[in-house]
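Below is one structure, written out as structure tokens, with a few remarks after it.
The complex appears here minus one protein chain, its other protein chains still in place.
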Amino acid sequence: MIRTEEMLLNVGPQHPSTHGVFRLVVKIDGEIITEATPVIGYLHRGTEKLAEDLQYTQIIPYTDRMDYLSAMTNNYVICHAVETMMGIQIPERADFLRVMAMELGRIASHLVAWGTYILDLGATSPFIYAFRDREMIINMLNELSGARLTFNYMRVGGVKWDAPEGWVDGVREFVPYLREQLKGYHNLVSGNEIFLDRVKGVGVYSKEEAINYSLSGPNLRSTGVKWDLRKDEPYSIYDRFDFNVITREEGDCLARYHVRLEEIEESLKILEQACEQFPAEGEIMAKVPKIIKAPKGEAFVRIESPRGEIGCYISSDGKKEPYRLKFRRPSFYNLQILPKLLVGENIANLIAILGAVDIVLGEVDG
Amino acid sequence: MSGEKDLDQLKKEAVAKAKAEAIAKRQAKAAGEGAPKQEDKPAEQALSQDTHPVEPAQTAGTPAEDGADLAKKKAAAAAKAKAAALAKKKREGIEEEEAPAPVETTPASAQPSEDGDDLAKKKAAAVAKAKAAAAAKRKAMELAGESTPAEETPAAQTSDEADDLAKKKAAAVAKAKAAAAAKRKAMELAGESTPAEETPAVDASDDGDDLAKKKAAAVAKAKAAAAAKAKAAATAKAKAAGTGDADTAAGGDDEKAKAKAAAVAKAKAAAAAKAKAAGAAKGGDVSPADTAEKPSANQPFLDKYRKVIEENLGADVLEDSYINKLSKDVPTLVAKKDTYFKVAQFLKYNELLGFDYLSELHGTDFVTHMEVYVHLFSYKNRQSVALKVKIDRDEPTIESLQPIWAGANWPECEAYDLLGIKFTGHPNLHRIMLGEDWVGHPLRKDYEPYDVEV
Amino acid sequence: MIEELLQSSPGLMNFGIFFLLAVVLLLVVLGFVTYAILAERKVLGYMQARHGPNQLGGKWGLLQTVADVLKLLIKEDVIPKAADRPLFIIAPIIAFTPAFMVLATIPFTDKFQFADIGVGLLYYIAVSGMTIFGMVLGGWASNNKYALLGGMRAGAQMISYEIPLVMSVLGVILLTGSLNLTDIVVQQEHGWFILYQPIAFIVFFIASIAELNRTPFDLPESENELVAGYFVEYSGFRWAFFMLTEYVYMFAMSSLITVIFLGGWLPPLDILGFIPGAVWFALKFCVVVFVYMWLRATLPRFRIDRLMEFAWKVLFPVALANIFLTALIKTLFF
Partner (left out) sequence: MELLNLYQNNYLIVFVFLCLGVLLPLVALFLGKFLRPHKPSVEKYTTYESGIDPFHDSRVQFNVRYYIFALMFVIFDVETVFLYPWAVAYDKLGVFALIEMLIFVIMLLIGLIYAWKKKVLRWT
């Protein structure tokens, strides 16, 4: 009998396909993974500790750096938490601006997820196409907030800047453009046999497992759980828009791929309606005290980020800084199922499965 | 609540006996209460009240009215109970303040404290004694809390006050959430009322009895009990103050005094208009308060959760439960440390609850204690619940939820890493963020960076 | 002159002349590689809605690759401590030498050919197989897990695809009855073998991509899984030789496909015969190279298990069937 040994292979933190400083120690037999141990923390910046000495408004820039691919939702979740505690009503125009910014961010994030996923699978062109289209979104958000990645756009009670002249028209024009591009995306990748071969039936988990492992977002919806906080626990003005919650039943990488791509279309629907309903004028900030002090007590809110449900817990002792701030970071939770999925797969599938989870390390490590 | 109900029954059957026993127990408990570990929530509440007089008092100020409403509205009462729980929590928050208060009160409040423990039962007994019928029982329970210490006359007063206070507190808590404001007011009131309490208390007690009956009739439910507990605690304090040196005691324990004062104030009002009148006034006052409380659409869910849990796990597994108005009205359950795992397990596997999704788990260092906050969600019922547990800060150990929800794995590691909470039964508890060589737990409030350059 | 030289008795004189001619070819090949890389980057660029290199050497970036090579030349040479030093050093040489050797037999036109040996095709296949050693050795010598996996993959993949590659050519050999590449071209005067042997062409083309380690069969060096596969530890000029190997093979393989299936230097129609054969060869050659680049811009990467199964379960039986189909048809109809 030929004796074979298992080899310990270290994937990351400096590895092209871990999407950041994520480390995975895998035990392989040939190319088959027999055990996988994720190691995180390389990007831990202690946001929650820092926040204890910061006023609420000062925390917002820190949230930009968590999920840096959709910073708008992070901005929103902390503002939403404070507003919920203080019972602040947001002006309608500000709500629209927020929703549009968040949906643009969601599209941008899904585009990156799509592009990098295909790149992980070895095709280079879709990545560039995705970034080309994302660039347009970044430009729009840049016009809105003055920054391309770390927007720091929202404030407790509203938004920092009003939309510049013609901005909404820009969004309106962008919607049909991206719809057209999405068709191209599908033509390019979705039917490709090699692609299907690599993602179909790979990394399958059931509905029950997904729930048990606290997955959320596209990772959860790919198993058929029809749950989207925008629809089911509406916050902001999401109840005014007509859009669908995309689900797939298979629970494999292909299902996650499709959920993301089709969610872009739903976001476009929201954007379209938001452009229609956008109030011509109005305040962009509610009347809030100069120094924001959340009332004594605690609150936990959760909203739908591109990666799943992002939550914010604030425990306040009535001061201007939070007593304890905690973010429920979807990538952190979504990543937990990884060791289970990887056992028995080969290294090529490792990449496919990890890419389909769509993590952002800034978020995983907090 | 169920415990209280039982108490009521017991009270009905052998109120006098119960009273005697209750008193004895209460005394004993009072002795023990110094350390707030009463089995029943009421007891805890009582303790908390003793310890956290201020909060109750604050709540009580407004709550007195609420209490009346509570009595009327059973559901409201449930809400109140929650509110009471909140009040308790607040009290706990105030614990520091409370701590001193209890000491003072202990002598005088020894009885009250006992009441707190057995308040429900004892109170019921006391009430029974007071001849307050079944209706009176609940009140009696509250009263008992009050009465046990001061017993009949003072007890009656206190009990009324206590009830009111509790209700008020609960109502106040639920409504305003601005418990702080209420507290402050209550504290002020307490300062004033404490002295007045005694005398009015007597009247109030009478009124209280009547009220108790009325309320009891209406409230008679568990809600009252919960509220009663809170109230009882407050009353106990008040009593302590009253029995001992109402003024001094009150002065000694601002919080208590406040709570008491709030109660007293109510009592005073009652006294002024005579007990019944006062009761009526309270009722009138309360009703708005109750209505204010009611709006929470999640109240029925909280009631349901509590009911299911109590029916299956016993009445004493939950330390507290309330609607967190600050957090989108999420029903919040506070488990005891030793029942936390059981409750969590139950929340997931019970068919009626079915919280199959762990949305969030983290810990917080509240200096006096550590707290683990778990946000659960049920995809079947589309409902949320928050589960909390308080654990000792110096020896932060708690069962791991990982065996129940696989998703608790990393969050618990994170809590361990940043706060030093040890989760027993966790398959791989390691320092997930900072690495095993990191010294200290950064999110603890007493954290000192080991490396000055970091 | 070449004829005379070939007919004279071999000696040092001949060696010297051949050597000089080979150096010329080498320079041509290096030039091709330089601009093939540039072309690839440009093609990929325009396919991906961008420009590719456009700074050095004018707006076409003509000197970009030259600058890259110079940069590689002055890059520090790093041999990891854990590596097997002698093997590490000779691995790129073993990989490169056969790549250059195969060029000796390729007939670029009817006049321009170096070694016109009778078993040219067999020679090509045999010598090109040597490169696998270089890759496996490089992976092994690096003493790196990724490199080892990459080397193993390279070995397994290239030997697996070698079989359909050589089998598909058998159909052509059946038609020509010769292994001499010049003969093969000459016999295509009345129709390219791509028309007579379409199945063989498809199998050969797919297998050739795998042999070249190009997308979608670039598993040995798949940067997303194995970082860079067998040459992950190589840097500077040593790494450059692995890359050079790949591009020289692309040159050789494109030439071979042109020769075997596309009629070499022959014009597509007799009327177009006034255009020199070299031009036709270059055109066909460029089309093949372009298709390789095109595929690279379009397709994702195969998964290793699918790749191996594809070779053994699809290509190999198809190639085998093609041989007997050809033999049967030839027996029955000709």
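Every chain is named by a letter (A, B and C) in the order it is written, and numbering of its residues begins at 1.
Keep this in mind: contacts are C-beta pairs under 8 Å (C-beta built on N, C-alpha and C of every residue); 3 or more make two chains touch, one makes a residue touch a chain.
Worth saying up front: this structure is predicted, and the values here are computed from it rather than measured.
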### Message
Given the contact rule set out at the top, which of the displayed chains would the hidden chain touch in the full complex?
### Response
A, C
### Query
Of C:Phe241, C:Trp265 or C:Tyr292, which sits in contact with the chain we cannot see?
C:Phe241
#### Entry: Absent-chain interface as seen on subunit C, which is shown
5-10, 14-15, 18-19, 22-23, 26, 73-83, 92-93, 96-101, 103-105, 114-117, 122-123, 140, 142-148, 152, 155-156, 159-160, 162-163, 166-167, 170, 173-174, 177-179, 227, 232-233, 236-238, 241, 304-305, 307-309, 312-313, 316-317, 320, 323-324, 327-328, 330-331
### Chain not shown, touching residues in subunit A
2-8, 10-15, 23, 29-32, 346
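One rule holds for everything that comes next: only the chains that are shown with their structure count from here on.
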### Which two chains share the largest set of C-beta contact pairs
A-B
### Task
Give the label of the chain whose average Cα location is farthest from that of subunit C.
B
### Task
Take the average of all CA coordinates in subunit A, do the same for subunit C, and state the distance between these two points in whole angstrom.
44
#### Entry: Distance from subunit C to subunit B - Cα centre to Cα centre, in angstrom
81
### Query
If you average the CA atoms of subunit A and of subunit B, how many Å lie between those two points?
40
### Query
Which residue numbers or ranges of subunit C touch two or more of the other chains?
none
### Query
What are the residue numbers in subunit B that touch two or more other chains?
none
#### Entry: In the complex with subunit A, residue positions of subunit B that touch it
93, 177-180, 324, 326-328, 330, 356-360, 362, 364-365, 373, 375, 379, 382, 386, 405-411, 414, 418, 432-435, 442-443
#### Entry: In the complex, subunit C residues that touch subunit A
44, 47-50, 145-146, 149, 215-216, 218-219, 222-227, 296-306
### Query
subunit B touches which residues of subunit A in the complex?
40-41, 44, 46, 48-49, 84-85, 208-209, 211-216, 225, 227, 232, 295-302, 309, 311, 313, 315, 318, 323-324, 326, 328, 332-333, 335-337, 365-366
